[in-house]
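A single protein chain has been omitted; all remaining protein chains appear in their positions.
Chains here go by letter, A, B and C, matching the order in which they are written, and residues are numbered from 1 within each.
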Amino acid sequence: MRRVRAEILSTRRVGVYHSLTLVAPEIAERARPGQFVGIAMPAGRSFLLRRFYFIHQASRRGGWAGTLEFAFEPDGVGAEWLGSARAHQFLDVMGPLGRPFAFPRRLTNCLLVAEGHGTAALTFLAQELRARGKRVDMIVGGATEEAVFKPIEVKRVSQTVAILTGDGSLGTKGRPVEALPEMAEHVGAEVVYAAGPRELLRAVAEFCREHRIPAQVAVEERMACGIGLCFACTVPVVRKDGSGYDNLRACVEGPVFNPARVLWDRWMADIPRMLPTPPGGSPVVGSWPG
Amino acid sequence: MRRVRAEILSTRRVGVYHSLTLVAPEIAERARPGQFVGIAMPAGRSFLLRRFYFIHQASRRGGWAGTLEFAFEPDGVGAEWLGSARAHQFLDVMGPLGRPFAFPRRLTNCLLVAEGHGTAALTFLAQELRARGKRVDMIVGGATEEAVFKPIEVKRVSQTVAILTGDGSLGTKGRPVEALPEMAEHVGAEVVYAAGPRELLRAVAEFCREHRIPAQVAVEERMACGIGLCFACTVPVVRKDGSGYDNLRACVEGPVFNPARVLWDRWMADIPRMLPTPPGGSPVVGSWPG
Amino acid sequence: MAGVKRTLAVDLGGIALSTPLVAASGTFGTGREGGLLDTRRLGAAVSRSITLAPRKGAPSPRVAETASGLLWSVGLQNPGIDAFLADELPRLTRTGIPLFVSIAGSSLEEYVRLASVLQDVQGIAGIEVYLRGEGEAQEGEPFLSSAEHVVGVVGAVSRLSRLPVVAKLPVSLADLVESARGCVRAGAHGLTIDGSAPGMAIDTARLRPEVGAISGFLSGPAVRPFTVRAVFEVARILPEVPILAAGGVWTGNDAVELLLAGAWAVEMGTALLVDPSAATAAADGILGYLKHKGLASPADIRGRVRIPEPGTGEEAG
Partner (left out) sequence: MAGVKRTLAVDLGGIALSTPLVAASGTFGTGREGGLLDTRRLGAAVSRSITLAPRKGAPSPRVAETASGLLWSVGLQNPGIDAFLADELPRLTRTGIPLFVSIAGSSLEEYVRLASVLQDVQGIAGIEVYLRGEGEAQEGEPFLSSAEHVVGVVGAVSRLSRLPVVAKLPVSLADLVESARGCVRAGAHGLTIDGSAPGMAIDTARLRPEVGAISGFLSGPAVRPFTVRAVFEVARILPEVPILAAGGVWTGNDAVELLLAGAWAVEMGTALLVDPSAATAAADGILGYLKHKGLASPADIRGRVRIPEPGTGEEAG
């Protein structure tokens, strides 16, 4: 884990995404799939928090040695600013953050399921799995063709590929999770990895539990520090001994979790919960009672 | 008074100042010396308020017709941002704001005293006075040579010039106000105009009252709206009939005031103080003769 | 959703506004400035706060910039109620925008006298009662520092007034929710919940307070979370009472946030000072939101933030 002033080597548009390549050897050398970086916003802005992005590429060898790539949709204010950054500008970058995906020791057939920018994280994983002699198949998708991240690279790194888009503009119409049962059967999946929206991760969790396939998912939860200081980013995860659950920090104890142990209902509770009105009458919503 | 999206035609360094020229015909056509513009800060910053600058040039004729120039020291966050603006960028500009200097009808010999960026306002005034057949002499100054704004232009628009710098790096060592008595006598000043720090304006007020010379000064007070809505920018000014004083808004009732009517002690109270009304009542002073 | 007839109009319990955007007290000028303030989409405006006698206001500087905020202390500069009625009000009402007159006093008696004078005045939409404790201490306690004082003033004004009375409650008031309930029981027609709160800034170079009055009030986007919370809490217990929300509204999305929290309309202050057409932009933003959600009017989103029914919640502990 390092914090560096990293120069932007290049920026480019990849469909709906912006992709930034940084010169950050201290981070690139240590980066593993599933890990992420935290980028500081510039001073004087009204938005203070770092933005966090999965590492898509980290080159340790060759002409690009010491570089690092990540990709994002410039939707909110922070990502929009980042999208306007130019080559040779410097960024305040922390990384690699979080626990990476674990590689299977014995098992061989790895099925990777990604949606949206999750694909950026999983192509990195695919490469590393291949380098370890694993078979990699991938299901990727997005709302539209433009939202499918680097489909050509995906094809390059995986044996077979299923692509699904919400509007059918590329591949099959639908969401990646829909291809999971057939694909898992077809490729003989022994391990499943996933990254993307919570609904996808949750569906993967259910499928894998049902079919007793070991799985790992990389989650996203709102973060403040990204390095474990503040307990902002917790996810409810059942203890190994099943004696209950703990709210674990996605930034240091994740973002990669065993989906079978995540309490999806609790984590995804669509509406926040609140205390009953106290006998006195006035609502106690001011502060969460812990 | 207009609000426009104005393109930056050019930016340049002038000593310690940044000078910006905007394409803003709607404002330039109406601008008169002593008036100012209000520049909006970009969205997403933690600093919200517009920054206000005296108009240094407003071209109604010739090749630069429709352009407008102002100058500033990039010391605080807002001015610093503005200093980083580049040609072809657009700014949200309001202007011309405030009441301009009045031109004397009968009197001829005008002495203009300026310090720091005040010189930017008064060179504009000098030009307009010259165009009306007045004699213009100027005293200008700043902390260092670099802080004397466009001394060559000053020389071009005035009959005689006295330059004073705090460190003696240009002209005489000292502050502009020190040259006032001699220069006023020497050039036979009939009217005095001033712009610059409050200490200067106050000294000009005292000198002119003593010597019964009509004067006008352009003040600066912190502003929020710049257009009269909020009463942020008030200056205590004695009523014409001497019946007391009013807190007048520098942005609409100023920034040009008759210095004889400004309650300098009250306005400049070094530590915040709520002063009692002077025991002798407020002084009765003549209004601007013209 | 074709066929939805969309409007920005809102009804504050009988006071009809063409939009839910209201120019906040102290940021609308005197009716003489005209020019740059874009009033087309203002549903109403509130005058600066008027006292019985003229007030010169606070020493300068009167404003300071803080992180996403504006610290201000104008000290209620105003010409007094008589001069206001003679010179200022006619110009303000001539704009055609429904006008609330804001009144401020140092004692219960002053408030009552101000309200009485306004009863016979034509063309006013209502009275907004300024309730910061600027008055003198009464029996040791600063005036307006307790819910009791606040409710006392609002009750007295409401009882004698034929005009709708809106109590402007600062979020920093102790017992805000209790005060709100009290004001309504005492006859207030509506409430303005004001997120601006007392603050201070120091010029470290000159070792002196940034504003002449030493401390001021903080407004602007920085304080919006306080406004949202206070509006939410008050609206939950007083869903039938028109609530205006002031504090940190800049964009259409900010306005929507406060409507969702329970506001019936929003006031804009700092935003108008910086961007004189902020209300028009905000109106467009609200319309865009309504359109996107397929809704017809601001009333459709009022108080619609989704929270659990009381009692169904479970402790996460």
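Keep in mind that, in the parts below, a contact is a pair of C-beta atoms (placed from the backbone, for glycine too) under 8 Å apart; a residue touches a chain by one contact, two chains touch by 3 or more.
Model, not experiment: these values are computed from the prediction.
Shown as candidates are C:Leu71, C:Leu114, C:Ala167 or C:Leu272; the residue that touches the absent chain is C:Leu71. Which of C:Leu85, C:Ala201, C:Ile237 or C:Leu287 touches the hidden chain is settled by the complete complex: it is C:Ala201. Hidden from this view is one chain, which touches subunit C at 51, 55-59, 66-69, 71, 75-76, 106, 172, 174-175, 197-202, 204, 206-209, 213-215, 218, 220-226, 228-229, 232, 248, 253, 256-257, 260-261, 289, 304-307, 316-317. Touching residues on subunit A toward the chain that is not drawn are 1-3, 40, 46-50, 92, 94, 221-225, 227-236, 245-247, 252, 266-267, 269-274, 278-280, 284-290.
Everything below uses one rule, namely that only the chains that are shown with their structure count from here on.
If you tally contacting C-beta pairs for each pair of chains, B-C comes out on top. The innermost chain, defined by the distance from its C-alpha mean to the mean of all protein C-alpha atoms, is C. With each centre defined as the average position of its C-alpha atoms, the distance from subunit A to subunit B rounds to 57 Å. Rounded to whole angstrom, the centroid-to-centroid distance between subunit A and subunit C, based on C-alpha atoms, equals 44 Å. In subunit B, the residues that touch at least two other chains are 46-47. Residue positions 67-68, 221 of subunit C are each in touch with at least two other chains.
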